[in-house]
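Quick notes on the structure that follows.
Left out: one protein chain. Kept in place: all the others.
Right after this comes chain A.
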Amino acid sequence: MPRFRLLPDEQLARSPLSQLWREFARQHSAVAGLILFTAFFALAILAPLITPHGPYWQNDALLLLPPSWSELGLVQYPLGTDDLGRDLFSRILVGARYTFGIAVITVIGALLMGLLLGTLAGMSRGVKSSVFNHILDLALTIPSLLLAIIIVAILGPGLLNTTWAIMLALLPQFVHGIRNAIAEQLSQDYVIAYRLDGANNWQIFSRIVIPNIWEKLTLMATMALSTAILDIAALGFLGLGAQAPSAEWGAIIADSLDLIYIAPAGVAIPGLLIFLAVLSVNLVGDGLRTAAKKRREN
């Protein structure tokens, strides 16, 4: 069947999403970040299936085995073992679930809650929204680590409790950003036109506001994700988050810190992975930001 070109410019006929992808794919760093991000994501889901040894299984015949590239290492233990004879490679693979996977869950939770609260705040006016704003201002000023300390003091240490703390610490910026984005949308002329056509609040929200702000939402989520990974790792390192036997990357670093001279791999490799995970998220975020800006300019 012959194809007709109805529009003079082929570019304009593409959907916003494919325009965004075109701009995104032009940036090498962003694509590299996306590949890395996908790899971490896959690892977080598949980790228990691909570990060569049990991450908590202690082999007391092989304590503090050096990595396999050194002469004393074994090829079955690519990164060596720790002071309890646990395979470092398996622990690190499983650690992706804790540090990266839980950060993703935290951000999704904070995003959903922020969407709810931000919509309520953005759609309401007057004293109610002003009081709400000031409470948010307060919440934004409490440093996230301090908030985590308070929540740990109330609920006790543990990965789940710090997840709540990080979610709470991320929430204000989501609510703030979403509220502003919605307020900006509501002042547009096309919203007024749609309202005059008889649309109710829900229709305006679902047909106009959401399609127009999802780009901003994704950006906010990537920024929050990098904060969440760093916070989970930092809390694990300080011993407030994931507790000792757990294979969270920050906790592994704290665990192997006293053996840093004998087995530096235990500190170096988990740290490198945290760095790479955050880097991949930031690269994707930067790429998205540039792509979104270029798409709007065209």
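Just so we're on the same page, contacts are C-beta pairs under 8 Å (C-beta built on N, C-alpha and C of every residue); 3 or more make two chains touch, one makes a residue touch a chain; residues count from 1.
Here, contacts and distances are computed from a predicted model.
Selecting from "Nitrous oxide reductase family maturation protein NosD", "Chemotaxis protein CheA", "NADH-quinone oxidoreductase subunit M" or "Dipeptide transport system permease protein dppB", the unshown chain of this assembly corresponds to "Dipeptide transport system permease protein dppB" (UniProt protein name). From the options A:72, A:112 or A:153, the residue with contact to the chain not on display is A:153.
When the full complex is taken into account, the listed residue touching the unshown chain is A:238, out of A:31, A:108 or A:238.
The chain that is not drawn here is touched, among residues A:140, A:160 or A:192, by A:140. Residue A:230 is the one among A:204, A:230 or A:263 that touches the chain not shown.
Touching the missing chain, out of A:69, A:190 or A:275, is residue A:275. Although one chain is hidden here, its contacts on chain A can still be listed: residues 29, 134-135, 137-138, 140-146, 149-150, 152-154, 226, 230, 233-234, 237-240, 250, 253, 257, 260, 264, 267, 271, 274-275, 278-279, 281-283, 286.
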